[in-house]
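Handing you this structure, nothing more for now.
Of the protein chains in this complex, one is absent; all others appear in place.
To keep things simple, chains are lettered A, B and C as they appear, and every chain counts its residues starting from 1.
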Amino acid sequence: MAVAPTPAERFIQGILPENPVYRQLLGLCPTLAVTNGLQAALTMAGAVAFVLFCANIVTSTIRHLLKPHLRIVIFTLIIATFVTITDRFLAAYMYGMSKLLGPYIPLIIVNCIIICRCEVCASRQSVFAAGADALGQATGFALALVSIAAVRELLGSGMLFSVQVLPESWPNWVIMILPPGAFMTLGLLVGAVNWFEQRRSEQAESERG
Amino acid sequence: MLYFTDIILIALGAALVNNFVLYYFVGICPFIGVSRRIDMAIGMGFAVTFVISIAALLSWTITTFILMPGAPLSKFVAGWFMPPDAAAKVDLTILSYVVYIFAIASSVQFVEMYVRRFYPSLYRSFGVFLPLITTNCAILFACLIIFSHIVGVDNPADVWDLGKSLTLAVFGGVGFTIAITIMAGIREELELCDVPQSLRGAGITLLVAGILAMAFMGFTGVDSGLKKAMTPSPVQAQQSSRE
Amino acid sequence: MIWVTVSLAAATMVGMAVTMSYILGWANRAFHVDVDSRVEAVIDALPGANCGGCGYVGCSDYAEAVVAGKAPVSKCTVGGDSCAAALAGIMGVEVAQSWPYRPIVHCGAHYDDRLDRAEYHGEKKCSAANLVAGVQGCTYGCLGFGDCERACEFDAIHVIDGLATVDYEKCVGCGACAKACPRNIITMIPFKYERMLAVTCSNKDIGDEVKVVCKVGCIGCRACSRFCSLFHMEENLPAIDYDKYCGDFMEELSKAVQKCPRKGLVLMGKPSPRDQEAVSDKTLPRVIEADFKTTVDDTEWWG
Partner (left out) sequence: MSMKPLHPMEPIEPGKLERLKRNYLVQAWLVLMLALFFGAALAGVHLELAPKIAANKTNETYVKIPEIILGSELAEELAQQGEALIVEPHTVAVEKEQRRIVYTIYEASYPDGKLAGWVAKSSGQGYADKIELLIGFTPSVDTLTGIFVLDQKETPGLGNKIITLDWRQQFSNLKTLQPIEVTKGGASDPNQVDAITGATISSRSVTGIVNNAVADLRGPLTAMANARGK
């Protein structure tokens, strides 16, 4: 049997080999919806990280009390509670951001990443391992969000973090900020990641053979 | 008449102009996952439409009667412990997300059991999609939109009643069905195409979805135009009244 | 105020949880469907990938079919033998000995054997060429554009000299090639032995017409069916009854092979030690691309 990954390995796994967006195609709704600017994307990633971390820790703490047929209900309850808390904190301390993200913060509840991590990892592992796993997955999610947002914001408005980066003469590709741009950017990036991955495995194979 | 206009505008907006999938990006997971065959896509679409309507009914009822400030039930219960004017301010809206997701989860499970018991053939064809729907953002999103039109609305005339809420839900589901069926049709044809290896699967689907979203952008402004056509311009009305 | 709100919120949540669990508990009893406990056991034993590889909609559908006795226990390709054994344990049946299924290409015509060819300017795919009449005379035989080769994940089928040829050393029997072939000339048969006899033609036309389009195609002479009872003729084409196929028929079969005027009965499968010895000093032929090249500019068919 394979050796169970250490917490550190779990952390690294989440960043690229098991990246929730590019490799597992989970949590696509916020990935598409909030990536028209880097600030919104980072806030979203932070919110998801907080919820994921808290939900993983709590689930892992009570993992011995869970009954199989009620576990999903309990995961949902935990996640929904933390999402509500996040939503209110954003509304109280980052009002503009909260207004910009609008319904996509409560939609974290149905983000498959979190319930998937609770089910796959946190309900079976120690608190420490679950925490590391949450951080890894959250970092991977944040990286994916930031990469998409960077492409869209740069091409769509010539800016990064609302600071003009490209010369003023850049004809803003408005379509990148609109919904179609989101789909296309994600599609091409998924293709690019697959391509790299394929090339790497081919190289590894040719080295072996 | 005005009410009728509102209903039409809400329906049109939810189904086409602000399509749940292609404009708001909710329900992407089934949109990518279950759009490989047209019959499955239609099954998923109907299942979503059905559940979304039930969820809208429940969330409207719960919000109006329990959660919102001054809701009859919470006001009544709080009235036992505190003066009525304070009781009217009891605000339970913070529970809304938790309550909605629970209402969705349990109604999905209830529908699943019911259909399985009484319509086994129907259960065979679309029952398999029901568990997937619990974590479908489109349902929760519809509840949230309805919530935003009940709580915190400045103008009492703009607060949505059950009819408007259900319209949004049903036509949101119809919009989802339209989008996922078109997508499935395109993907069936894509099977015959020589797609670059790395783009196969999710990549090409997302690119096609982008083009589809672009097509749906053509609907933008249709609702505002229709609204102008259906309501006499107030300025004109004012001018004519002056004459 | 504070305490009323807090307790009201808590009470709402608990009330909701209680209502929910009562309604669902009631529904569970009221809408109870008698599910054979074996179905649940089978579902648990299956991998739950819902891949549809068994030919059913999902694992639960297959489980119901197994319990109803409509499906054999060995259909799950993902779970493999251990899964089949587990299902057999639940169902109280023995796993019937299952043979590995391998593809057979029912065409034996290499490029030069085919007659009445025409230049084909279209996309170099069987699925596309199949839609065009007159690419080659035979409307049943292998087109040689390698749709099967592209479908194979295991590099186990190649177009050699215009004919799809299975590499049985590499083949795992996934059936992808059989699905990919637009002319349906690849079938999956149970390999009871290392090498199986196969009819290498799919042409159902009468002999004279076959001779016009192919040098090796079956002319429907019925010689094989006269010498061996395993053959029966279907629309001018012999078919082998693989259910009955076994060593007892070896003599009859070899006679049929000898009598076939077109040498269209061929043993397929892993090469025998004798074959390997015979070719050990020769270099194996390279894979040759199908040579249906157009004489006009390559880009023209795009319009």
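Basically, a contact is a pair of C-beta atoms (placed from the backbone, for glycine too) under 8 Å apart; a residue touches a chain by one contact, two chains touch by 3 or more.
Everything numeric here is computed off the predicted structure, so don't read it as measured data.
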Contact set of the excluded chain (shown chains only): A, B, C
Residue in contact with the excluded chain [from C:Ser21, C:Asn184 or C:Ser229]: C:Ser21
Residue touching the undisplayed chain, where the options are A:Leu52, A:Leu77 or A:Leu135: A:Leu77
Footprint left on subunit C by the chain that the document does not show: 2, 5-14, 16-18, 21-22, 25
Footprint left on subunit A by the chain that the document does not show: 36, 62, 65-67, 70, 73-74, 77-78, 81, 84-85, 88-89, 91-93, 95, 99, 156-157, 172, 174, 177-178
Subunit B residues touching the omitted chain (full complex): 2, 18, 91-95, 98, 154-157, 220-221, 223-225, 227, 233-235, 238-239
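The rule we apply is simple: only the chains that are shown with their structure count from here on.
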Overall pattern in which the protein chains touch one another (line/ring/star/complete/other): line
Whole-Å gap separating subunit B and subunit C, where each centre is the average of the chain's CA atoms: 43
Approximate Å spacing (C-alpha centroids) for the pair subunit A, subunit C: 40
Per-residue multi-chain contacts in subunit B, two or more chains: 94-95, 98, 102
Footprint of subunit C on subunit B - complex, ascending: 66-67, 74, 77-78, 81-82, 86-87, 90-92, 94-95, 98-99, 102, 106, 109-110, 113-114, 116-118, 124, 128, 192, 194
Residues on subunit B engaged by subunit A in the complex (per definition of touch): 22-29, 32, 94-95, 97-98, 101-102, 105, 134-137, 139-141, 144-145, 148, 196-199, 202-207, 209-211, 213-214, 217
Subunit C - residues contacting subunit B, complex: 1, 4-5, 8-9, 11-13, 16-17, 20, 23-24, 27-28, 30-33, 57-58, 60-61, 125, 127
